[in-house]
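The complex is shown incomplete by one protein chain, all other protein chains being positioned as in the whole.
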């Protein structure tokens, strides 16, 4: 089923990834009392995980730009999970909250700029309904070495 | 009061710990709009906190297996808090979300495997109602040196 948000994705030249199966024994989404809770999503580009630490100058380092792109890829995966759970993105009433974890060195402090990669996509796709509350923090390491992990709470209509 | 979940705990050879008092000036649980929010729980074994960093090779190091056990102990404490708050575990409708923080070295990237220690217990106890959304991240340190901390959101019936 194609809806307004699907057309917006197309306009933006974006394709939803295959909604990722959990890395472990849990589920990607739980819908309870009208709120969809989405598990932490990792950034995949053409099926490959984007790994590395933002701020590191060695081989495992990720630039700010690449980290923003990783955050956008996490957001795209969040949207893919919404579609898989809801059938249609037309049921998304509001992106309520994003929890953004950035794999960071101890002196990288631009987590908000990284997180904008995700936030900007939500607003580009959903407009005012995409405007969300957010926390963004640095962490020393993420699952499988991912550069960014983002979870979400989304208000949905029946 | 003994219910189905209590019997399942017994079948699994598990005993709920004494629901831990907060380390500080807050409360273990808040029930609001049908959702029980549970404070971050630490892993206690026979009353002693399980401490250490996963991935460290020195004295303070914790193996993957011990970290999984620590996550299971956090989950058991979450269940103890549910019972203390609700009176009976029969009121648990759905484990909605677990937030898993793993005390990790910078090169330990198996946080999902650690978190499975908690996730597997929830499914073993509650079946489909135990299947939850989850985020799992590495952190450099946790309260009192704990190896794992897990908070939760649980949907409950009146």
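A and B are the chain letters, set down in written order, and residue numbers restart from 1 in every chain.
Here, a residue touches a chain if its C-beta (ideal position, glycine included) is under 8 Å from a C-beta of that chain, and two chains touch if they have at least 3 such contacts.
Only a predicted model underlies this, so the values are computations on that prediction, with no experimental measurement involved.
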**Report entry** Residue among A:17, A:52 or A:138 that touches the chain left out of view
**Finding:** A:138
Report task. Could you list which residues of chain A touch the chain missing from the display? Result -> 33-35, 93-94, 96-98, 104-113, 115-116, 119-120, 123, 131-140, 153, 155
Query raised in the report: At which residues does chain B meet the chain that is not included here?
Result: 22-30, 32-33, 37-40, 53, 99, 101, 139-145, 149, 151
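The working rule: only the chains that are shown with their structure count from here on.
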**Report entry** Centre-to-centre distance between chain B and chain A (centres being mean Cα positions), rounded to whole Å
**Finding:** 25
